Each structure stands twice: as C-alpha cells, then as structure tokens.
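All protein chains but one are shown at their positions in the complex.
Just so it is clear, A, B and C label the chains in written order, and each chain counts residues from 1 on its own.
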C-alpha cells in the first residue's frame, strides 16, 4: 500500500458547492487535507482553490478518476500532482549568470525541489567556467544571424526530448518569437529587471537612473507573445538614492532579480500559481 | 426575508473531515461562500478556519443552531458574526494622540467599520483640544496615586455599561494590573513602540538608539498579564541610520505605530485574527 | 548679539576647491558646521552640497554678502536660510482629505515646521466638516466650466498675497495648465498615487489591479508642465496580493500616499531636496 502527498490546484466559474464537493470527495476517499486555500475573484466571478492532502492507497490515476466528474460538473481547469514527483525544469541563460548560479545552488541544497533537465545558453560553456553545474547537462545553442527560428526550434525539441515541464529565462536577454512564447504559454517564467510596468524593454536600470526613481525592482512573470506584458507572479524592490549610477543599480538589481525569480519558481513548483486572465493568483506560504 | 453576510471563525484539534463538514453544511443551508481560508498547524496539530458567506433567510440564531452540533463534534472554539453588526470598540489613550487621531480618522471615512463606545484618557479633555472627536464620548479617568485599581475598575464598568467588545490601547502608556489584563484577555490590543521582542519596557526608541540598530519597528499584540509578551498580531519596520537621534526615532516611529495598530485592529474587526497558543493566526486580505 | 542656525544648499559644476572654499569661509566667519553632505554627480559633473551651521553675530544678510563672491566664483545656484524662519506652505486639495488631514496633524504636533498660508479646495468648506483646521484659512475656489484659467489665476494671486513659498498638491486631482505648472516650477510638490513611471494619469489603482502587479506605490514629485513627469522626490511601496480589489488598493494606497508626501515635504522644508536636471538629490536624515 502506498502513502503519498498530492496537490490539487483548480479554477472554475464560481458557484455554490465547490468547496463542499471537493472536500467531501477527498474526505470520503480517506484523504487528509494538510493545507488548503481558496480565492473567489468577485470581479471576474472565477474561483480558485489549492489543496494539499495525504492519502494511503489510491494512486494518482485513481484520484484523477475520482475527481474528474467533479471537475467536469464545475467546468474546472485543474491539475493533480504527486508531490514526490519532482518537476522538470530547463534554464535558459545569457551572459549574466547570477540567477543561474542562484537557482543551481538552491536546487543543490534542496530548497528548490526540481530536476534541471538542461541549461541552455547562447554563450559557450567556457563563459560559465566558474559555475558549479554538478551533473547538469549544458547546451550551447547560439543564435546565428537570421536563424533565431532555427535556434528556437532546437530548444523546443530539447524541451520535448527531456520531458521539460517548466522553462526559466534566467536573464536570457533574447526577445522570443511569438510562436516560441505561445508554445511555452503558462510554463515559462521570465525575470525582468525592472518593477513592471515601469521600464519595459532594454536597459531598464539605465531608464530608472534617467528617470530618477527612488526605488528599483524586479518582476517575475509568465512569458507571453507581448514582451514584458505577461501575468506577473512576483515582484520586489529596493530603495535607492541619488548616489546610484546605472552601474550600482545593476549591482543592487542582481540581488532583487535572483530572489524574485527564485520565489516565483518556488511557488510555481509547488502549484501555488494559478492563472486568472492576465493576472495570477499566488497562494503564498 | 433577510439577506446577510456572515463570518465564521473557528479553531479545533485537526482531524479529517472538518472542511467537508462545515462547507457541506453551509452549502445545504443555501449559503454562498465568498471567502475562505484554512490553516493547519502541523506542529501543534490545531486547525484554523475563517469563512465568509452570504445567505438569504436564516438569522444569526438559526445559523448558530445549525453549526453548534458540528462545533461540538470537532471540539471547536468558534464565533459567528453578522458582518452588518459593527464591533464596539473603546480606545484608551495617554499623552500621545497620533494613534487616536488616526483611528478616529479611519473610522470616519469608513475604513474601520466600528462604533467607538468611548475614548478614555488619563489626561483631561483639554489635552486633546485639537482632536476631532465628532460625537465620540470622552472620559477623563486619571490615575490617582495609589488608586490604579480604582481607575481600572472604572474602566471595566464602562466597558460593561457600553457593551464594548474590543479595547484598544492607543499608546496608553500605563502598566496594567494582572487582573485588568486577564479580564480583557483576547479582546485588548496594545501597540508597543518597538519591534518586539527587542526593547521591551520603557523608552524603546532610546534603547534602540543606544544599541545602534539599523531598523526600528512597532508591534501590535494582544494584552496579557506578562508585559509586552502577548500574542503578536502585526509588526512593521523602517530603516534608520546613524543620523537618527532618539527624537527622530520617536518621529519616525509614530508612522509605524499608527499603521501597525490600524492594520491589527482592521484584521481583528474582520475576524481575521485567531489565537494559537502564544501566537496568532492572521488570515490576511 | 544674535545666535542662529542656518542652512546653505548649493549646486554648481564640479571642480576642485568648492568644499575647501565654503568650509574655510564659514570657519573664518566663526560658523560651526553641525551637519554637511556633498554629492558629486560624476555623470553630469554637477556638485551638490548642503551645510547646516550655527553662528553668533552675523545676520542672514551678512552671511549672504560673504558667500556671494564664492557663489559667483563657482557659478552656484544657491540658497541660504535662517532655520528659525518657518516656510510658508499652501495646500491644495480635492475630495480626498487623507493627505490634508495628515499634513495638518504633523504641523500641529511640530513635526512639519511650516506656516500653512491657506488650504485651497475645489469643494466647499462643508466637504471638510470634520477636518481640524485650527486657525488655517480655507478658500473654496471651484473650477467653473471653461474657467480653469481664471481659477488658477486666483490661486496665483493668493500665493503672492500670502507670501507662499511652497505649494503642496495633497491629492488635488486637477490637471494643471502648463502656465500654472511653470509658474510654480521647483516649489510645487504633487503626490501621485502610483509608483511612477508605472500607471501615470487617471485611476492608477484600477490600472494596477488590471495589470496584476504584486506591489503598489506612491510618488511625490515636483510639478512640471509634463503631467506625472516631474523630478521625483520620494517613493514608497507596499506588497499586495491577488485578494486586493481596486477598492482595497485605494485604501492601502492612502497610507503610502500620506507618508510619502509628508516625507517629501519634510525634506523640502529642511532644504534637503536639490534639483539635478530631471532628477533630484535628496540629502536624507
């Protein structure tokens, strides 16, 4: 007999009885709920729920079969995951490696429970000589002039070949094609080095310095075909001063970027992030 | 037929079936859950739940009667409140009036949905000449030497006579007797002008300056007989620097104190604060 | 013989010898520097300095006469002020009075050392029935259709008649004409209820909700003819969540707005804010 922990995440149009139906079903199957959160968006009339439960006996397939009629009755978008199954994550990176190094470190010490299927870079392996990759596969997939589509196709094939579920743009600094962004909808997280919607596009720290803001930030968001317009998962900020130059903003920003990206990914790995139109519901721990 | 909004807050030893029992009961009574949050403290094995729901028909008494068997089955500590019923709050104040002024302002513009049963001060009405009391009753209850017990008894009688549910110490700067604190257990909120547990007791900003901290804070907590040791509801902080003197800390602290106290009270008025031993569960909005 | 405290604020193109010239002059005049800060903007090559000093004997005019040759030698933009002389401030307000109430409170307890020359509102006095004006003059200057220029002219005459030095738009919610903004250049502070440059223009909290940001903010800035584009003096933020609606953002925003505006004004009253092109230098305490 197996004992396991599962996480159920769902959204659907709101109407009475959803919590009762789900919780009663889980109770009758012998599941013990250890964490639950709901959110009812009264403006969009959408309902969101995340339930973590332990159960002895039923397999993932059993549980899915049991929940399917309820999901259909309420018109749910839903996922059910065995928490022992680590998510498979691919990391894309360009020249700046601070987010990459940070994510690999957090994985190593067990903070981010994920398998890194590959690190893909548009710079060669030597550019990351001092990064501790342990046994992570590294792919150098440069973008040849006029051949971005080919490189993106390579990445997509690699995603498929490695059963990658989540793609992280860890300061990947490349503008993705609409096709590529669409193919990864809902499962690709980018870190933008500004407090969006301020300073979209290139060189945001230079823009921030130019504008004379007193606080800078970083934004982790899902990638969509609209550049820097995807649903925001997490943001954080730091106070700055007139002493700061674009260079010191870049330095201070690194700290914000890496912690914002790590938090967003941690939440996503734990099925805490649900899409709500162009926004997200994040059930925080 | 009446249509109303209610808030149910409960805690009990954790075991399977609580959410199912409560949500099914509410569903069968025709209640529509608009907000719900649970928390399972795996260390203490206590379960906490807050549910907001709308319903046409049943009165508060009807709903209480229906929930009582469930509450008894699970050994719940619970409250059910009609949200249209404003909480009755008494404010105690000493010389510094910034928290008092702030609470009265927030009540006036509808941010804090409460009836202020009285403002009690140990200074005379003239000391608050510029405070806009509107129609709030003011009581000057000074503490005569050796007669603290008598003054506290006066306050307790006033609490009873005015059906006061919640007492707020808005920088009340008096050390309460153990009896008084015990009498108000779980319904008296104090604002302490330090980031507890640092700098308990008197003159915390002077202590903070002396110690050379780089961040100061304020703490809203339930009052208990142990001074500054009650369950913490809310804390916040501000960065300071070597430029700060005790005087500028007092000034900066005022802003932290008033917003921390207001947040704590707002959460408490909305039944978001549940006791968990010496700690609190705060279901934030 | 008079003993007084002065504050000197200056900016000029950077070149060696500025600090030496100023500090030696002040030393030779018997001045005792109690606070000083400099900033050298290496990108614009501008130098900024603020000096607070005490001296027995010389009058403001004496000191001005003594500093003038140095100021001319280095091409300084400068101001010298007797700190005992309270700045004269006019407050403009519309429907929302939280910033107004806050500024008046801070003035009353001595936190903001200023004389309020007038409160000007485009709503009648009754709209502020519960505001404690003490002895502050109130002017109802409504904007009649097609007559904004006339109303602005009234305000400008009032500014002149009252020797107003600083104008504060405390949620004044009117778009100023370019002429009016230009007339008040460098001495008019606005509070914008967003974290600029995000969400310029109307209804920023609704924009923020729509965009799904996880942090909101407020911005105090000098008014310029370009709406919401003036030099930023101070910004601050608060974390929000998916639970927030535009209404709760408005509520949370009030707290940010009033503290950001109060800080910006406090710094300006203390000659801590210097213009650096489209940005500001703020010598913080």
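Quick note on the criterion: a contact is a pair of C-beta atoms (placed from the backbone, for glycine too) under 8 Å apart; a residue touches a chain by one contact, two chains touch by 3 or more.
Only a predicted model underlies this, so the values are computations on that prediction, with no experimental measurement involved.
Enquirer: With the full complex in mind, choose from C:32, C:68, C:85 or C:134 the residue touching the hidden chain.
Expert: From the options C:32, C:68, C:85 or C:134, the contact with the absent chain belongs to C:32.
Enquirer: Which candidate, B:49, B:131 or B:232, sits in contact with the chain we can't see?
Expert: Spelled out, the listed residue whose C-beta touches the missing chain is B:232.
Enquirer: In the complete complex, the non-displayed chain touches which residues of subunit A?
Expert: 98, 101, 105, 108-109, 111, 130-132, 134, 241, 243-244, 248, 251, 254-255, 259, 284-285
Enquirer: Pick out the residues on subunit B that sit against the missing chain.
Expert: Given the touch definition above, subunit B has residues 39, 41-43, 195-199, 210-215, 217, 231-237, 241-243, 245, 276, 278-282, 284 touching the missing chain.
Enquirer: Residue-wise, where is subunit C in contact with the chain that is not depicted?
Expert: Missing-chain contacts on subunit C: residues 16-17, 19-20, 23-24, 26-27, 30-40, 42, 239.
Please note the rule applied: only the chains that are shown with their structure count from here on.
Enquirer: Would you kindly state whether over half or under half of the residue numbers at the subunit A/subunit C interface are used by both copies, giving same or different?
Expert: Mostly same residues: over half of the interface numbers shared.
Enquirer: How many Å are there between the centre of subunit A and the centre of subunit B, using C-alpha atoms for each centre?
Expert: Comparing mean C-alpha positions, subunit B is 37 Å from subunit A.
Enquirer: What is the distance in Å between the mean C-alpha positions of subunit A and subunit C?
Expert: A distance of 41 Å separates the two centres.
Enquirer: List, in ascending order, every residue of subunit B touching at least 2 other chains.
Expert: Subunit B, residues with two or more chain partners: not present.
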